[in-house]
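To start, the structure itself, in structure tokens.
What you see is part of a larger complex, with each chain still in position.
As written, the chain order gives the labels A and B, with residue 1 at the start of each chain.
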Amino acid sequence: MDEVATISGQVTELAYALDTFYFLVTGALVMWMAAGFTMLESGLVRAKNTAEILTKNVGLYSIACIMYMLCGYTIMYPPDVGSGVFSSLATIGGGLLTSSDHTVEEVIASGGDVYYSGLSDFFFQVVFVATAMSIVSGAVAERMKLWSFFLFSAVLTGFIYPVQGFWKWGGGFLDQLGFLDFAGSGVVHLCGAAAALAGVLLLGPRKGKYGPDGQINAIPGANLPLAALGTLILWLGWFGFNGGSELIVSNVGEANSVALVFVNTNTAAAGGLIAALLLARLWFGKADLTMALNGALAGLVAITAEPLTPEPLQATLIGAVGGLIVVAAIVMIDKLKIDDPVGAISVHGVVGMWGLLAVAFTNNDGDFWGQLGTQAIGLVTIFAWVFFTSLVVWFGIKKIMGIRVSEEEEYEGVDLSECGLEAYPEFSAAE
Amino acid sequence: MDEVATISGQVTELAYALDTFYFLVTGALVMWMAAGFTMLESGLVRAKNTAEILTKNVGLYSIACIMYMLCGYTIMYPPDVGSGVFSSLATIGGGLLTSSDHTVEEVIASGGDVYYSGLSDFFFQVVFVATAMSIVSGAVAERMKLWSFFLFSAVLTGFIYPVQGFWKWGGGFLDQLGFLDFAGSGVVHLCGAAAALAGVLLLGPRKGKYGPDGQINAIPGANLPLAALGTLILWLGWFGFNGGSELIVSNVGEANSVALVFVNTNTAAAGGLIAALLLARLWFGKADLTMALNGALAGLVAITAEPLTPEPLQATLIGAVGGLIVVAAIVMIDKLKIDDPVGAISVHGVVGMWGLLAVAFTNNDGDFWGQLGTQAIGLVTIFAWVFFTSLVVWFGIKKIMGIRVSEEEEYEGVDLSECGLEAYPEFSAAE
């Protein structure tokens, strides 16, 4: 029987290793989304503001990683809250000043409750908070001061995001209410969009975006191949984002679940892209590439709240509705003179709300309206918390150091004033 | 003994989980190839046609995903055909209107026949059909109507591809004949190239490509870093394409096989690149980057029909021959006034044929000529089926809605007429 116990222990260790490796691979895919946002945003701004948006993206990712390590993770998964895997991970994570992790004895004694490395959990979580912050940079592009943005990044990733993350994923009151948000249509995407909206409202539109007679001027992005590349990077990264959020893969049922999440994530994006492209064609008369790209992202955001329950055809429809919504939302938000150069508030905010509410169709235990209400509570809670705290923080930064570059700097482009260099010094601008 | 049975079940489940995860990771790499084709093609067309080729690429990927879900997968793997893993997967896959998958009991009872999630199989298959369709978009670039292209995409991915896919991978007559095509030099690459050729023949060359006095004018691509990036993305994705096609990794022999496939895939690409670069240097006097990139892709296509049997040095040679062939084929096809802006027909078609025939050198059971004949039968069958059905479909689309943009639209660039925007609005063209 000793031999059997040895083998049993080996099997437990092997499952732990597989789940940890799965977590690290999917986490690396989510980290890759940082490149997706960087390319998407740098493709959608004008050439003269490109170096600065690149700097913002790589900077915010780094700030997110450090702030979440220093305090965010502990706020979101506090050691004394929750039970089972969460509390022990949080103990490990406390400030991440230690590199200790689960021992073999702990793993085997847990009877399956401890099934992956605590550090792999931290890695997976830290790239999520960076994703939320990446959403903000696009919306405030082309006119915000670089260092004000970085200061806000530190507050969002170290405090605002973790608090609402705790409410749902840390076992807080939204989780206990029955609010469902599998991989973060709310916790990540709506969070980022709410913070962005607060910033954009205080910041005001770019010069020349809205004319004196009420006309809306399109300001086309300088490099659409980069925008397409960014979208495809995000699409790939989303397999990690949603696929890793199952948190376990090591048995038949869980492996099937992860596979279904991959299939649904992919098909929701496809549905969103096609729907947005068709709607743009019908509405504007042209197959607008940027709408198609935003449609794919909308499909991805929409399915993120629940990629595991829908059948693939349902997932396609959930994504497609997201694609329709995003086109309408971009037009509407522009009419409201809320200037969001990349459509981030529409994609992640408006469609994030759709994703949260759509969960009630597929996961309602027979009580559609009840679940819809719960989803609405979560939605409003996340939005209200992030929007108002962000507004306060943005307002404070505005008072202290300002948030908007000078008119002349905006005209010349923020690349020169903020970064001291140009993104494309040899390619002459066709003004 | 109960404990032993429990552990035995856990081991079976763990193997299922590992094989499913391997399938999902390699499938995600194949999905990434969509970004590779998108970057490659957008780098090799002129600036004025770039937004449209981006739109085509993201659109065709989405169409492929949806059409293959709706009918393609069921055609290729019909429930009542084949046996063992194939038939049960097909049952699951039927129209993909269900998200059910293998149960634990089914997996354990199968004694190893059912060893991965059916949905992971669908995910892996669906990204393959998108690859085949991606090949077409490059060849018809810069002059084809967007929506005609999308209509054709739906037919190829929902019907033409799955039928010949069934003949080989669904257990159809080519499989029964002994035709070998490990990961799809024929089923995927030759298929895409044959459909492209049919389209190009009906479409005709770009304006200005062939002069009135028979001269051939080079039309250089606008953004070679994107072409290089696309090639490297495809190179990476091909580890998934070939490496995942082993379908299993969970024991010593299979893990070794997957490793060998990775090594051979890499070295064949390296061989193709070097051979094409050297030939271009000798022939044209310059180290032509685009030839080098096509050489790498040719090496990859060449090894795809059989990456498991050759030793690494043989794989390098098979790839190198592919690299030589592709340079000659590009020159030849240009001389025939078949205008293929990115060389897709040469890379995927001509070299795909070489890959299929080269199998006879390494896998012939002592009967080289017999296997060569079987490979030729498969080659001709796939080419004939795809070419003629595609010709009919292209012809029908041409009659109904036309396939070519107007001369003026072509002159102005299809970006403005089809998509209503420019890819690089600020970078002035050096006409």
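Going forward, contacts are C-beta pairs under 8 Å (C-beta built on N, C-alpha and C of every residue); 3 or more make two chains touch, one makes a residue touch a chain.
Just so it is clear, the model here is predicted, and its values are computed rather than measured.
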item: Copy count for the complete homomeric assembly [2 present here]; value: 3
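FYI, only the chains that are shown with their structure count from here on.
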item: Distance from chain B to chain A - Cα centre to Cα centre, in angstrom; value: 31
item: Residues of chain A that touch chain B when the two form their complex; value: 4, 7-8, 11, 14-15, 18, 22, 25, 29, 46-47, 220-225, 228-229, 231-233, 235-236, 239, 243, 249-256, 258-260, 262-264, 266-267, 269-271, 273-274, 277, 281, 284-290, 292-293, 296, 310-313, 316, 424, 427-431
item: Touching residues on chain B, where the partner in the complex is chain A; value: 3-4, 7, 10-11, 13-14, 16-18, 20-21, 23-25, 27-28, 31-32, 34-35, 38-39, 42-43, 50-51, 54-55, 57-59, 61-63, 65-66, 69, 96-99, 101-104, 107, 116-120, 122-123, 126, 146-147, 223, 226, 229, 418-428
